[in-house]
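Every protein chain but one is kept in place in this view of the complex.
For reference, chains read A and B in written order, and residue numbers begin at 1 within each chain.
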């Protein structure tokens, strides 16, 4: 494995093997496995879990890391090609990214969606332009439409909790004051489908995931025996659910149009997961969320503070699965 | 020792033993003592010494650390309970803090006073709410009313300098353009009293330390044979002093009222420690200050640049005593 950019790049067996490696490292730590190795981390967007868990993960394997945050301690980096750089950005990623790659043994990059042109974001224009410049092992720390580390952690979390491989996984849109990117919902539907689950995307009108994302999840379902459908009917979706995976995202019906998005979402504040959402789910149905979550906006205290919540477990698994990814990338075993 | 939150949580003998451990590690370094251990550091407020000395301290013991600064690279964290999170904070400490704790072997948190409600700050509402969420060894990197690492470093500094255990310790208010928190003065009076000293709090009218803080120091004095009193009379306080411990803090007479505070302090710019403050002190009286200090505002160049100043020694001891704290928390010996 030379890159970890998309769960879909891995055969299903490879994902399972990566999760086995994660469990092995969890039980039998190897504190010198990556001694002398250096991970460079580049954050074009804020981070808490990714920042802390990658630094901790490298340290737990005996390696080290450095962090670059363009626009904060480091100048802004230009990502567009061919422009005359007379604005705020002092350096182009065409220089900055290969330079950073030359200092480390593996590089991680976080670059959220531009959020203006859906086609461009679906094509991962920005991330791919940078990835093409890197000749070292590379990790996607969240791109426009993907978050493979989160997806892998979520898969392991469901394994840990004994959620049936063919259980019902409901990805539900939840309210947020602003449009958020599609990276996590896109990664989550694909992951659950690839795991073999009955995936239902529950979302209001105007918030359907792009056809390309749904189709990608369906291809994964075809390989694993799972299924993928979408609905606006909450009661129908939640009945018998094993997982409610709550996530905020922007209105795809008016992608890149903040006013249009605001108009659609203002009537949707009731999309906050509360205890009554679990009235007809499986008894042991769990709440998942990638975090950060706005309490009592996206998910109510009563759910987050209940035993249903798996959010801490998911976040902890970020550390565990990323150690496996780093191990695989840097040790190749 | 599972937590280092308050010097008052330790028996006096335990403080003395911790200082002995610090001296041992200073003389006989153990560069592999904490190999493989990870310290997470969370700074809700700016830092120079604490940030650098904890990272250096972990490294000197063979461990590593990561730093999270909410609002800078990481989104803002909400600390209030039960709120509907529709504002600037994207994540609640109820998620963020346990997640970070799950990535490391020990956690340090800095969270200054809210500075609005004295009762709430005296109760350490914010810090304690976070501390309750942490199941790993925890260090107070400065809270609303405490700064135990500074207190421990100051105690060691006085030991190093041969300041008599029963010497006169004058905590003097000094001028600053704005109201600063009560954490350091509160920790300092308690520490000096616990050491067994004759503690005098010298401050203008309106700047008395809260009765709860004075009472806490008196309890410590009762255990150690020291004493605690307060005065507005500079000449009286400084006569025979072994230590002048300069510190800026806000007007407690109008806590949380910036205008009232400004009105009180505007006439107090003469509270800047100058050479003539030492006219009637012990000959070898030393100046202490936790830093940062505003030169020629709180303390004059002539004092800071003279051999009286112990501020560098105090700052260096931050590293030394914190290594002992980390050693104790993570190695338990």
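Definition applied: a residue touches a chain if its C-beta (ideal position, glycine included) is under 8 Å from a C-beta of that chain, and two chains touch if they have at least 3 such contacts.
Just so it is clear, the structure is predicted and the values come from calculations on it, not from any experiment.
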| item | value |
| --- | --- |
| Per the touch definition above, residue among A:72, A:231 or A:306 touching the missing chain | A:72 |
| Among B:52, B:81 or B:222, the residue in touch with the chain that has been omitted | B:52 |
| Residue of A:94, A:219, A:234 or A:280 touching the missing chain in the full complex | A:94 |
| Chain A residues that touch the omitted chain in the full complex | 35-36, 38, 40, 64, 66, 68, 70, 72-75, 78, 82-86, 90-92, 94-96, 98-100, 102-104 |
| Interface residues of chain B (partner: the chain not displayed) | 29, 31, 43, 46-49, 51-53, 55-56, 59-60, 62, 64, 67, 69, 72, 177, 291-297, 301, 304-305, 311-312, 315-316, 319 |
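Everything that follows uses one rule, which is that only the chains that are shown with their structure count from here on.
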| item | value |
| --- | --- |
| Whole-Å gap separating chain A and chain B, where each centre is the average of the chain's CA atoms | 40 |
